[in-house]
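The block underneath contains the structure these notes are about, expressed in structure tokens.
A single protein chain has been omitted from the complex, and every remaining protein chain is retained in its original position.
Read from first to last, the chains carry the letters A and B; within each, the first residue is number 1.
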């Protein structure tokens, strides 16, 4: 059995944002055992799981990702929507657009230091649509 | 309940290819609510979800990925199968080999601009084997 919830959130500034609580709060009933999946319906944003405590980690993520997929790279053809658009698509594939977490004893079995990130890769982003699914 | 379908496709040229229709067409019955997972059984190809409209996006993906994992990098040991082989393994891990999409109202809840890419990382690829799974 799979149950879905909708979450519309943001707009967020360009960067990496902890949305664990936002995601978990939309689920009104947790099975004893199951899987939680979060999916973002966009191609210039992403989802990942990473460190939930020190905000400098999110700062450094932006630094690294901007270096991995730089703007104004020679040879790029897709620039209609601005120089941040194509790098945003690349970053979305590098981080992925979904995370999946076991549910044990009625809650998501995240590690102590794990949180869910919304990765906003556009300079001027719209609100983002996510689907949260519970498999049990 | 999990139902699997098999898809053997290609060979595709090196690059990024939209296979959304190919994938969806093998599923002969969609549950009202569920999850769709696509898995590629290879280590030098990948799957990802990204922009489904402008073909220049797929061109630029190839450009970016070739720069991220260049051939003839100093120190590489694994070159028996040619200089494109080890970068293909790296790219496969960077994009991943599976995508998972919610099924809502009898169809995959992809965003407006999302499509499924088969990422072919080899110069001269064989046909590729995929498994399409429906969880409901």
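Keep this in mind: contacts are C-beta pairs under 8 Å (C-beta built on N, C-alpha and C of every residue); 3 or more make two chains touch, one makes a residue touch a chain.
A quick note: this is a predicted structure, and the numbers were derived from the prediction, not measured.
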item	value
Positions on subunit A contacted by the hidden chain, ascending	33-35, 48-51, 54, 56-57, 59-61, 63-64, 67-68, 94-96, 99-104, 109-114, 135-136
Subunit B residues that touch the omitted chain in the full complex	1-4, 37, 39-43, 68-69, 73, 75-78, 80, 86, 89-90, 92-94, 96-98, 100, 129, 131, 133, 135
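Assume only the chains that are shown with their structure count from here on.
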item	value
Rotational angle, Cα trace of subunit A fitted to subunit B, multiple of 5°	120
Centroid distance [mean C-alpha coordinates] between subunit B and subunit A, Å	20
